[in-house]
Structures are given as structure tokens and as C-alpha cells.
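Rather than the whole complex, this shows some of its chains in their spots.
In this document, chain identifiers A and B correspond to the written order of the chains, with residue numbering beginning at 1 in each.
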Amino acid sequence: MNFEYNQKTKDLLARLNAFMDSHVYPNERLYHEQVCADRWGNPPIIDELKEKARAAGLWNLFLPDSEHGAGLTNVEYAPLCEVMGRAHFSPQIFNCAAPDTGNIETIERYGTQEQKARWLPGMLDGTIRSAFAMTEPEVASSDATNIRSSIVRDGDDYVINGHKWWISGVGDPRCELLIFMGKTDPQAPKHKQQSMILVPLKTPGIEVIRPMTVFGYDDAPHGHMEIRFENVRVPASSILLGEGRGFEIAQGRLGPGRIHHCMRLIGLAERCLELMCRRVSKRVAFGRPIGEQSVTLERIAESRILIDQARLLTLKAAYMMDTVGNKEARAEIAMIKVAAPNMACKVIDWAIQAHGAAGVSQDFVLANYYAHARKIRFADGPDEVHRNQIGRLELAKYAEAT
Amino acid sequence: MNFEYNQKTKDLLARLNAFMDSHVYPNERLYHEQVCADRWGNPPIIDELKEKARAAGLWNLFLPDSEHGAGLTNVEYAPLCEVMGRAHFSPQIFNCAAPDTGNIETIERYGTQEQKARWLPGMLDGTIRSAFAMTEPEVASSDATNIRSSIVRDGDDYVINGHKWWISGVGDPRCELLIFMGKTDPQAPKHKQQSMILVPLKTPGIEVIRPMTVFGYDDAPHGHMEIRFENVRVPASSILLGEGRGFEIAQGRLGPGRIHHCMRLIGLAERCLELMCRRVSKRVAFGRPIGEQSVTLERIAESRILIDQARLLTLKAAYMMDTVGNKEARAEIAMIKVAAPNMACKVIDWAIQAHGAAGVSQDFVLANYYAHARKIRFADGPDEVHRNQIGRLELAKYAEAT
């Protein structure tokens, strides 16, 4: 495993950090004010910064092996993605935000020429955003075979019915496209029942019901939407890869999506640890700076250890994805999907505690970031599903031998 | 220690539970709808339920040894307070909500006849609500000697200047009174510098700046307000007990306030465990109800153990407050102040995990209750301050002997 940053990564990292320092952190407050003023609109600062980022060559960095992107491996992208994750609103500035990154990769990999031509230019341009419609309120969606929305062929069309929620990004005024998962054949073998299909958001029959909240945050204007689909009709050519291929696409799609979440969470945790260190150095209680209490030093030390370990495990998973492929790396991807959000929750919780009540308030990013990290413990499957998979893979090593 | 419920408690408990079943739980959704419709107004359902509760004899139950209250000991009140805590908005229905309960007790115990006559009737009636203004943004307020607002004698008045935040309850349209803590004499010995004074909320010079949020919740219409005091002038007769007695009052006041928080948190945790049990019995993943997974059973078991242990420790602290007094019970009060909110956070976090993403959303009370329990880890001093105190009291047992 070689985690050394090469020259390309070092250059990009230096430019990215400079951009964050000059343009992102100083505008964090402005961004929040603009969102407060027009909760579900386009905060103007985003467009300004997107232009600047593109001009600075910090655009579509996530896209591997591609004429459109930076052509970075996962290991090369990891430190960049981490830095973008330090400010929750910043990945979109570089057109590297979820779920667009996963959706772009999905269309690149599995789309027809026609599908690519229709959607990719706008998505790579950052003028079109997209969402991924899988989770359903009525079933335990961590077991994807439970997904029960229907996609029924009717002449030259498919007709879609279903009820989804937690469809992230639909709140953004730029959001135009859904990748929708549902059953084309409920009678087929379990892993051949599901398909994915491209659905323009303004297709008649789509009703966005409400944003779901995460510990009180609606994450406007991004939003995690509940949506009802009633007889939504799209051309048959909208299907991705073919009927019954939904699982196959999901497998290929989820690896990068998961590891990007983890990279960003590491940046998030670093940011919170920095806030904690700065805070405890300044506040005095019972005659001494809080930072000189051994309880505080212990938490800072444990945070440092947890973050560094999570970063190394992320890099290992990235390295394996780069060298032996997402499928061979599935244990490592599952491991970091468990480790990173739990690490972030723990580090942020300590940082909150070090801030006193201020730590749960709007004056610091901590509580908002905690809510985000806590939510990622469910995204793409809860911890429990991943731990079961890791445990089974480990037991399998000794199965033949016994 | 006798924790047996006597007949009085049993009767009240039966009536209270019946009231919760008939009137509180069924109106939870309506309450939230009314708050959404008029965020900082009086939700009409509250007035309706208050009248009903009063008629049912479930009113001011918290008030010990009093002609106005139920005359319950802390041990007798504990199971009632716990049940009220099961729904976050319910304590005020019974006129048993923080911070009014602590404020009423403070005025009863330390107020002049005039002060009592002015404020108590309305507070006991539930027409006047109140707040407690201690925490300040500029200093680590967990060390109360850091409080730096000034209360300066000027002729027949006191003039108050300062900056406070997290002043809970000020958002309620009924809130009319603040108990304010500040320094009357910065040159006095450390524990004689602070005083408490009664300040009507509409006194000129008081500016309510904004509600603080707890994670993403502003807890409207209750609210945790940031307030600026500029040359706020009140009659000298508003002082409580006398100049320099602030610490003494704080000591007497905080015991009951802390233990009531803990009692309510136990009810909150019980509610969340019930939600968890119901959820896992119904949801199926990977072919089996989630409730049959041993991981789920372990978490339910640990929750049961944690809740029962916290309840017993609360009862022990209550019993000691009843029999040897708040001061002698200070270790036990500190212990439950640490144990109960941490227990609640853990139990609720497991309940959230059992609900999947729904657990962090507005569709269940869980995330909101988590935010509340997390905040209580700071209220009246963070865990760390209490643990230090407990540790020192333990070491003192062996200090003479060594």
C-alpha cells in the first residue's frame, strides 16, 4: 500500500486549501444568512464560488479516468475530498457533492449514449443536480430486496408508482433528475427483481411532499425529501442497463459513494477537533484553562488517534478499490463505512462538550455536523448491516479450514 | 431507604397515567401542529389541557410541604415527575415545568412577603411563567464565580447590566419574570460576590436577541433566549435574601431542579425504549424481525438495566433529600445528574438506530428527545464539574485515615 501523496495530489491539495482559506471558510456565515433569507432558493454565494473554483481548476475532481474530470485515483482524491468535507456546504462548490458524484459515475458507467448526452453535460457543468430515489418509508430499506415501488412496462413507456423518502438534494432548485429504483418483476429471483430508471423531476405524477428533518435540521436548500410517485410515465429508453439489473448497478455505485462520505467525515472531524483545541485553550474554569485538565487532554488525544486511524483505513480501502476493484475491497469499504461515522460522532460529541451549551447551538457548526455524521450511520445501510457482512467475511476465512 | 409507593402516590400515579393516556399522548401531534402554525404563540391545546389537569387535581404536584401544592416528598413526586417526562411538552400541563418549579420554590423559600404576594399567585395559577438568568456567553458559566453581569445599587434601585443566554422559557408569551444572577460586589470574597434579583421581563433595557437552537430545534414557543441587559432598573426591594447571597440561593435551588430533570429523563428514556420495542417487533430485514437479532436484544437489555439503575439512583437521591437534606445529599444529586442524561442519550441513540433514518426525523420524538437529553448534560453544570465533585467527596472519605 502506498499512501504517499504524489506531486499531482500535492499541487491540487495546496490549491484547494488556499481556496478554502480564501473563499470558503470566510463565506460560511454569509452562506447561512443567504439560506435563512431564502430557505429553498439558490444562495448566490454558491454560484459565485462555483465559478471561482472552476476557474481555479478545482472542478469535478472526483471523476476517475475520465476526460471530464481530474482523472484521480481514489487514493489521490481522498485528501482532497477530506478537505472539501471540512465545511459542510463546500463539496458542491467544486461539483463534488453527493449524490451527484455517484449519479454521474452511474450514468457514465451504465448509461446509453443517449442517456449520457441528455444528462452528463449539465451535471458536469454544475447546472443540473440530481437525486437517488431508493429508500421507502414502509419497509426496512437496509435490505434492498424489501424495496417495493413498481416500474411497469406499458407500451413504449414505463409507469412508476411508489413512495420514497430521504431523497437527498431534491430541494435544490437545480435538481432535475432522479435515478429511481423499483421492481420491474416481483416474480423474478430475489436479486433480479429491481431495476433503475432515469426520471426527470418535473414528470407529471411526482409529488414532493415535505423535507425530512435530521435532528431538527431540514438541510435547506438541499433537503431530504419525501416523494410520492403516481402513475409517473417515462419513455422505455430511460431504463438503466436493462430490467432486473438494479442490484448490479447498486453494487457498483455504492462503493465510491460510501468512501466519499467517509473521506468528508474525516475532514469534518478534523475541523471539530480544531475547534475543540482552540476553545479549551481560551476558556478558564476553576482557575485553569480547560485545556490543561487531563480529562480534556485525554479526549483530544483519543480524537487524534481515532481520526488518524480512520484516515488510514479510508486510504487502505481507497487503495484496494484502485488496485483490486470495488468488489474485492468490499470488506474494507464496509469497515470504513462503520468506523468513520462512529469516529466522527464521538469526536464531535467531545468537541460539543468542550464548548458547553454553545456547542449544541447555531453559533458553532458542531451540532449540525453531529447530526450529519449521525445520519451517515444509516446512509447506504446502517452499521449493523455492514458489521454483519464484515463478520461473515472474516468467518469465511476459516470455514474451509475447519 | 424506602422507595415503596404509598397510597397517595399510587392514587396520583393512576390518575396521572389515565390523564396522559386520555389527553396528552393523543394530543401530541396537535400540539406540534399548533406550534408550527404559530411558532411563538400560545398553543391553544395547552390551555385546554391545563384546565383539565387542574380539574383532575393534577396541579402543582412538585411543591413540597405547602398549602399550595400536593405536599409530596421528593420520593413521592419522583414517579409522577417521571410520567410527566414521557412527553416533552407535558410538564407545563400540570404546572410542573422547569424552570418555573425551581423559581417558585426559590421565591417561597427566600422571598419576602411582598415578593411572594406579587409573583406566587400567578405562577401557581399557571398564568405567569418565569425564567432563570444565569449563564453568560463570555465565560465558562459552569464555574459560577465566573458570572460577571453587574447589579449596582443606585439610590432606591438596582441597575443591571449584562449579557445572558440559554435563558429557557422566555419565549413563552406568559413569561413575565426573570430571576437574575449577577455581581453586586466584585471585591467581596469569591462566594459572596453574587446576588439574585427579581426582574420583570418587560422592564426597559431588556432586549431579547434571539432563541438559541439545540441541534436544529429552537424549542418554540418555550425558547432558550439570548438577552442583553442595558441599565435595567428595578426597585431595591427586588433583591432576593440580600446582597451577596446568590451562591447560597443557588445551592438551595439547584438540588430539586437537577433531580426533577433526572426524573423526567427517566420517563423520556422509558418512552423511547417502548418505541424501540414496538418498532423492532414489526420491521423485518434479511428475513427476520429485527427484534429477534441478538444485537437488538442486547441493546434492549442494556437499556432496561440502565433505566432501572438510573431510576433507583434517582430515588436514593430523592430519599436523601427528604431525610437528610439537599446539602447532605449533594454527592447523590451530582451522581444522578451525571448518570441520568448519559443514560438517556445512550438509550435514545439505540432507539434511533432501531428506527433507521426515520429515527432522526420529525416523524418520531426520538431525535428531539435526544437533543434535549444531550443538552441536560450541560444544564446546571456539565458532567465534568459534577464528576470532579463526586471524586473529591470520595477521596475525602480516606483523607483523614491516610
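By our rule, a residue touches a chain if its C-beta (ideal position, glycine included) is under 8 Å from a C-beta of that chain, and two chains touch if they have at least 3 such contacts.
Keep in mind that this is a model prediction, so the values were computed, not measured.
The complex is a homo-oligomer: every protein chain shares one sequence, and counting across the whole structure file gives 4 copies, of which 2 are shown.
Assume only the chains that are shown with their structure count from here on.
Centre to centre, using the average C-alpha position, chain A and chain B are separated by 37 Å. Of all residues in chain A, those touching chain B in their complex are 135, 137, 139-143, 146, 165-166, 212-218, 283-286, 290, 293, 295, 352-353, 356-358, 360-363, 367-368, 370-371, 374-375, 377-379, 382-385.
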